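Missing here: one protein chain of the complex. Every other protein chain is in place.
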Amino acid sequence: MAHGHDEHAPIEHEAHHSHAKLYVIIFFILLVMTGIEIAIPIINKAEIVVKQVEVALLLGLMTIKGAIVMMFYMHLKGDRRMFGTLFVFPIVCVLLMMLGFFALFQPELW
Amino acid sequence: MATDVSTLHHAPAKQRRGWLEWITTVDHKKIGIMYAVTAFLFFVIGGLEALLIRLQLGTPQNALLTPEAYNQVFTMHGTTMVFMAIMPINAGFMNYFVPLMIGAGDMAYPRMNAMSYWLLLFGGIVMYSSFVFGGGAPDAGWFAYAPLTSTTYSVTRGMDYWVLGLQLLGVSSLAGSVNIIVTIIRLRAPGMRFNRMPLFVWMSFVTSFLLIFALPSITVGITLLFFDRNFGTNFFLPAAGGDPLLWQHLFWFFGHPEVYIMILPAFGVVSEMLPVFSRKPIFGYEFVAYSGVAIGVLGFTVWAHHMFATNLGVIADTFFAAASMLISVPTGVKIFNWLATLWRGELRFKTPMLFSLGFIAMFVIGGISGVSLAAAPFDLQVTDSYFVVAHFHYVLFGGAVFALFGAAYYWFPKITGKMMSERIGKWHFWILLLGFNLTFFPQHMLGLQGMPRRVWTYQQNQGWDFYNLLSTIGSFCIAFATLVFIVNFIISLRKGAPAGNDPWDAATLEWATTSPPPAHNFDVEYIVHSRRPLWDNKYSGEGRGMTINYDFHPHLPPPSYAPIIFSFGLFVLAYGMLNLASAPLIGIPIILVALAIAFVGMNRWVGEIAQDPVL
Amino acid sequence: MPNRSPAKALLRPTATLLLGSVVLAACGQKTPQTTLNPASESTRAIYNLSELLFWLGVVVFLIVQTWLIVSIIKYRQKDSSQVPTQIHGNTKVEIAWTIVPAIIAIVIFVFTFDTIRKIEFMPDEAAGNTLNVKVIGHQWWWEFQYPDIKDANGKPLVTANELWIPSGSYIDVKMTSVDVIHDFWIPGLAGKRDVMPNRESGLWFKADDVADGAPGVFWGQCAEYCGGQHAYMKMRVVVASPADFQKWSTEQSQVAVNTTLPESFTKNCIGCHVVRGTNAAGITGPDLTHFGGRMTIAAGTVDNTREHLYAWLDDPDAVKRGNIMTTAIKADTLTEAEINELVDYLESLNPGTSVKGQQ
C-alpha cells in the first residue's frame, strides 16, 4: 500500500484525447465576457442604469467567469466530487461571511 | 515518479542513530512524540508564567512584578498556552494516532509533517527570543488589540517577534492540517467509511478544516500589523484613519474557531475513552460526530460576540447572541450522549476514565457560563472581567487539559509499551481537580464583584482579597499536580509494567498493533467491517469487526534532512524580516542567507520526491 | 429527577457555597465595584437576566452532575468478565435531548432580546430629562465633559476621574479615546462600553433616586486592557439628588476658588493642567480647577489626602509607575518646600460640595 499509487504504472501511458479546441473556445468566451466587463463602467459613466445594477451585473459576470475557469481549466467538471467540494465549500462560506460582514457592520457600502 | 513503486517496497531504509534519528525522522509517531514533548515543555513554561501571575495577584498592591513585567508575563502566558501548548499537544496526538486509528502506515506527507513540527519549535523560539533580543516580550495581550500594538504604545520589539513567531506557527498549523485532512480522506483502511471512523479521527478532521479556514484571517491581520509597525502603513492606526475594529474582526474571525480548534480534539479523545472504560459503544455515534461538525460550522458565525462591548448595535448584538446560544445545542447533545454512554455500562475507574469524568463535570460549568456570556447584556457586565477568565479556564483547562491528561494516560502504554502508575495517576487527578476548582471557581466571584482582567494589581477592601488568595493557593495545587504527573511519567517510563498490545480492552485499530508500534505501524492490512473493528473481533467473533489482508507491502520514505533545513531557512528569515525595516544592512543579508538555506532544503526535498513520490 | 438522594446531597454544598459568598459579602466586606448590587434601570434589567441565567444554569448543572454521579455509583464495574448490553443509541431520546437544549436556548434568547431592547434604546420619556456627558479616555485617566453645563468661559464643564450625575435623570454618555481602546464600566450603574479612538460609542443609564444630602458613590474602572497602568485607571461616580447636583454643578462651573498660582505651580504644572481663572491652560493632564474636592488622586490610585498628594508630587513614578506625569516630575524635581506649597494650593481648590473622605 504505497501512498496514492494504486496503478503500478508502466512508463509509457496511452495518450489522452486532446481537448485543445474546447480550451480555445472557452478562452474566447472568457475574452468576450471580460470585454463586456471592461465596457460596462465606461458605458455607464452616463448613469444609464443605477450604480447598484451596474455592480450586480459586474459581480454576475465575475461569478460566471470564475465558474467557467474552475469547471474547464481546473477540470472540476468531470473530476471527482471530492476536489470540487474541498474548493467550492470554502468559496460559498467566504461569500456568505462577506455578505454577513457587510450587512452587519458596513451597511453604508450597499 | 518514473520509478516503479514496487521496487521500493522492501528497500531497507537508511536508519540514523541517536539524535540524528530524531532530527531526520519522517515517522509520524516520532514526530507526534516530539510535538507532545515540546508542547508539554511550553505548557510548563506557560504554567510558570501563570504562577507568577497568581503570585503577583495573591495579595493586594503586591510589588513582586512591575506593571511592564506583569503585562509581558500574562501576554506570553496566553500566547504560549493557546499556540504552543494546547494546539500542538492536540497536533501531537493527531499525528501519532490518526494514522494508527484509520489503519494507515503513515501520514499522507511524511516530510511535510516533519516540517510542521520544526516550524512549531522554531516559532516558539522566535517568540521567546523576544525576552533576549527584543528588549521585552510582547505585552499587548494574546488578542493584541490595536492600537495598543502600535509602535507608539508598545515600544519594545516584542510585538514584532509575536507576529513573526505566529507566522511560523501558522505555516506549521496550515501544513499540519492539510496533512491530516488528506490523510483522513485518502489513507483510511479499506472499509473504514467516514461513518465508521473513530470519533477522535472525526474531531481531528473537523479541527483541521477549522484551522485551514480560520488561519488565513489572522495571517492577514498580523501581516497588516507588521506593516503598520515596520513599513509605515496605517491599517489599525486611528490617527491616520485606520480602524482598530478591523483588527478585532480579523482576529476574532480566527479567534473564535480557535476555541473549537482547542476543544474539539478533547471532545474526540473523551469520546474514545468513555466507551472503552464503560465497555459499551458510544451512545449515538452519528449525533456525536455530526454535532462536532455543527459546532465547527457555527463556530464561524459567532466571532463578534467577543465584541459586544464595542457598541455593535442592536441587530448585530441580536444576531451574534442568537448564533452563540445555538452552539449550546450541539454541545449539549454531546454531553448527554457521553452521559448516556456511561448509563448501564460496567465502569472501570482507571486514570483515563477519571480524567474523562472530570472533563464532563468541569466542562459543563464552562459551558453554562459560556451560554450566559452569549446573552449580550449580561456579557456587558462580565466581559473583560475575571468571570471571563474563569469561564475560559473551565473550558480550556477543565475541558481540554483534563481530556488531554486523560489521553496521555490512555495512550502512554501504546506509545511506550509500558503502563503508567495508576496509584500516582489517581493522586494526580484528585490534586488537579481540587487545585483547578480552587483556582478558577473563585474567579467567577471576582468577576461578579467587578474585578477586571489583566490588571497587574488591585487595591484592598473591594471584596477581592480573599478570592484572589484562594485562587493563588489553588494555582500551586495545579503546579504540584503537574509535578506529580511528571514524576509518574518518568517512573513509568523506567519501571512501568509491560502494557501488551491492548491493555484497556479497547475497540479501535491502534490497539491491534504492538506497543510501541513498528515503524510501518501494521504488518498486515486490515479490512474494516464495523465501527469497533477490534472489539467486534473480540466479542462478536473473528472477522466481524475486521478481516486481514496479508498481501500487504508497507512502504516508508527514508529519513530526510530536507524538512529541518527548509524550516531552519524560514526561522532565519524571521530574524531577517525583524531587521528589514530597522536595520536593512543587517536584515537584507540575513534574508538572503535564509532564502539560500530554504532553497537548499527545498531542492533536496524536490530531489527526494522524484526518488520517492511522497511529499 | 430519577434519584432523589444524590440531588439533595448536591444541593446542600451548593447552597452553602452560595450562602457563604453572600455572607462573605455581607459581613464587613465592602464590595464597591460589584455587579450584584444594581442601582440603575439598565443594570437591574441585566441583573434580572443574570438571575434567570443563574437558575437555568443551576438546573442544567444539577441534571448533569446528578446523572454523572448516579452513573458512577450505580454502574461501577462489579464483574470484570461481564460485558454489558451493547446499546448503540436511541434516536428518539437523542432527538429529545437535542430539542430540550434548543428550547432552553430559545427561552434565554427571548429574555436576552428583551433585555437588549431595554438597555439599548433610551425610552421616550427621556426627552427633556437628559443630561449629556462626554467621556474621554486617556492612558490612564478619565476626562468628563458636560456639554449642557457651561463653565465661566462659556465652554463645557470639564472634570476628571470623578463623575457627578443627578439621580432620576437619563444620562446620555458619548465616549471616545485619545490614544488606545479603553472601556467605561461602572458595574452598579451600567454595563461596559468600549471607549475607542476615532470613533464615538455611547450608552445611557438612569441612576436610582437618592435623598438630598446623601449622594451615593459608585466605583468604576477601565475594563479593556490599555497598557501599563490599566489596573489604576479607576473612577468614582457620584449620584447626587437633583438639588445637590445643581449645587455642585453651579460651584464647579465657577473659576477656581483660589486663583493665586504659587510659583512652583507656574514653573512645573501649567504646561499640562488647567486651573480655570488662572493662566494654567495645559490640556495633556486632568483639569485641576476644583481638585481639592475630589476623592482620589491619579485616577483612583490613592485617596486624596495631604500625605498621598505629597508622595505623588514627590515621585509620581513610585505611586503610579509609568504615568505621563513622570515625564515632567521625577523623584528629585521638586524641593520639599515646593511640594508643600503645591499641596497647600491644590488642597485649597475645594469649592465646598464634595463627598471626599466619606466613602
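General observations
Note that the chains are named A, B and C in the order they appear, and that numbering of residues resets to 1 at the start of each chain.
Criterion: a contact is a pair of C-beta atoms (placed from the backbone, for glycine too) under 8 Å apart; a residue touches a chain by one contact, two chains touch by 3 or more.
Here is the rule we go by: contacts and distances are computed from a predicted model.
The UniProt record for the undisplayed chain lists the protein name "Cytochrome oxidase subunit III", from the options "Protocatechuate 3,4-dioxygenase", "Molybdopterin synthase sulfur carrier subunit", "Pyruvate ferredoxin oxidoreductase" or "Cytochrome oxidase subunit III".
In the full complex, the chain left out of view touches A, B. The omitted chain makes contact with just one of the residues B:Leu119, B:Ala146 or B:Val182: B:Val182. Contact residues of subunit B toward the unshown chain are 1-2, 108-109, 174, 178-179, 181-182, 185-186, 188, 190-191, 193-194, 212-217, 219-221, 224, 227, 231-235, 239-243, 246, 249-250, 253, 525, 527, 547, 549-551, 606, 610, 614-615.
Taking the complete complex into account, residues 3-4, 6, 9-20, 23-24, 26-27, 30-31, 34, 37-38, 40-42, 55, 58-59, 61-62, 65-66, 69-70, 72-75, 80-83, 86-87, 89-91, 93-94, 97-98, 101-102, 105-106, 109 of subunit A touch the chain not shown.
Please note the rule applied: only the chains that are shown with their structure count from here on.
A count of C-beta contacts for the chain pairs B-C and A-B puts B-C on top.
Centre-to-centre, using mean CA coordinates, subunit A is 35 Å away from subunit B. Chain contacts: subunit A has no residue touching two or more partner chains.
Across the complex, subunit A meets subunit B through its residues 1-5, 8-9, 11, 82, 90, 93, 97, 100-101, 104-105. Those residues of subunit C lying in contact with subunit B across their complex are 21, 24-25, 29-36, 43, 45-46, 49-50, 53-54, 57, 60-61, 64-65, 67-68, 71-72, 75-80, 82-91, 93-94, 97-98, 100-102, 104-105, 108-109, 111-113, 115-117, 119-121, 139, 179-181, 183, 185, 187, 191-194, 196-199, 201-203, 219, 221-231, 321-322.
The part of subunit B that touches subunit A in the complex is made up of residues 2, 4-6, 8-9, 105-106, 108, 185-187, 213, 249, 253, 300-301, 304, 312, 315-316, 319, 525, 552-555, 613-614.
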